[in-house]
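I have placed the structure first, in the form of structure tokens, so that the comments after it can refer back to it.
Missing here: one protein chain of the complex. Every other protein chain is in place.
Moving on, here comes chain A:
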Amino acid sequence: MAVKTILQAINEALDQAMEKDESVVVYGEDVGFEGGVFRTTAGLQKKYGEGRVFDTPIAEAAIAGSAVGMAINGLKPVVEMQFSGFSLPAYNQVVTHVARFRNRSRGKYHLPMVIRMPYGGGVKALEHHSESLETLYAHIPGLKLVIPSTPYDAKGLTMAAINDPDPVIIMEPKRIYRAFKQDIPDEPYEVEIGKARMVKEGKDITIIAWGALVREVEKAMKTLDVDAEIIDLRTIAPMDTEAIIKSVKKTGRVLVVHEAYKSFGPAAEIISRVNEEAFFYLEAAPRRLAGFDVTVPLPKGEGHFIISPEQIAYEVKKLMAEKA
């Protein structure tokens, strides 16, 4: 066991995967020599050489598209989009090819590839550096989308993503890359994709979040006398519906918290599933606390946009006051 940040945990997962499997290659803008702008891949090029860890041209479509070819031809590419906002030039490749090769070739080709991207706000960044675009990826059949919120999960989910036979997108909450440490196993391990994490059991209300907001929910709940069950969804697609339904059946109340834009966002999907499968257990209308449907403001306005523990607590109080 060693104490690690999320960033270090991801680095360790990549390192161990590369050590174990020669077909794993890691690349992206500034990823090789410098180890990425956040240093997530630091040290890997030195250890595994420029053939397996390299800097690419600034060309996101080529990064994703080449990974398709590599995956078909026997490699396991783990590519980085420098920021999730800059994954959009690659979106065409991801949606029209990455997500579809298995289906298109009736299973002849499959793409064991991983696309990593830092995402989310709260770091006072430039335009296009703060968006939470999980809806865009979760919506597309053929892709898996995971978002770790702890060092333990960051390592385990990265491992699982690399070993997954299908393309997996990992959105990394950059706000908490270095925010805290956790004791995690030194040896390789996987966290199963598609399974939510029970952060805290409770009986009054189910709160579902992921990424950096899991901690904000935890902070909020420390201020209230409410016994909440907190679920870290961890995999956005495919979603762990069972864990959600089981919890809501127990608590009768549900709040979904995400920084992605509210309209058509993941909360809409989660609440639909709750309505479909647990409607008669509900004691109050499900609620969602999400990013406003506005362009994410630059730092001088970001305070209005970022979801705070106070806001979460406010929502919980509203929900608890409701009676069916």
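We take it that a residue touches a chain if its C-beta (ideal position, glycine included) is under 8 Å from a C-beta of that chain, and two chains touch if they have at least 3 such contacts; residues count from 1.
In the analysis below, contacts and distances are computed from a predicted model.
K.L.:
Given the choices "Ferredoxin reductase", "Branched-chain amino acid ABC transporter permease", "Dihydroorotase" or "Pyruvate dehydrogenase E1 component subunit alpha", state the protein name listed in UniProt for the chain not shown.
P.N.:
Per the UniProt record, that chain is "Pyruvate dehydrogenase E1 component subunit alpha".
K.L.:
Of A:166, A:190 or A:302, which residue touches the hidden chain?
P.N.:
For the chain that is not drawn, the touching residue is A:302.
K.L.:
For a quick check of understanding: of A:180, A:279 or A:314, which residue touches the chain that isn't displayed?
P.N.:
Considering the complete complex, A:314 is the one touching the chain left out.
K.L.:
Can you list, in ascending order, the chain A residues touching the missing chain?
P.N.:
29-30, 33-34, 37, 55-59, 61-62, 85-86, 88-89, 124-129, 262-263, 292-295, 297-305, 308, 310-311, 314
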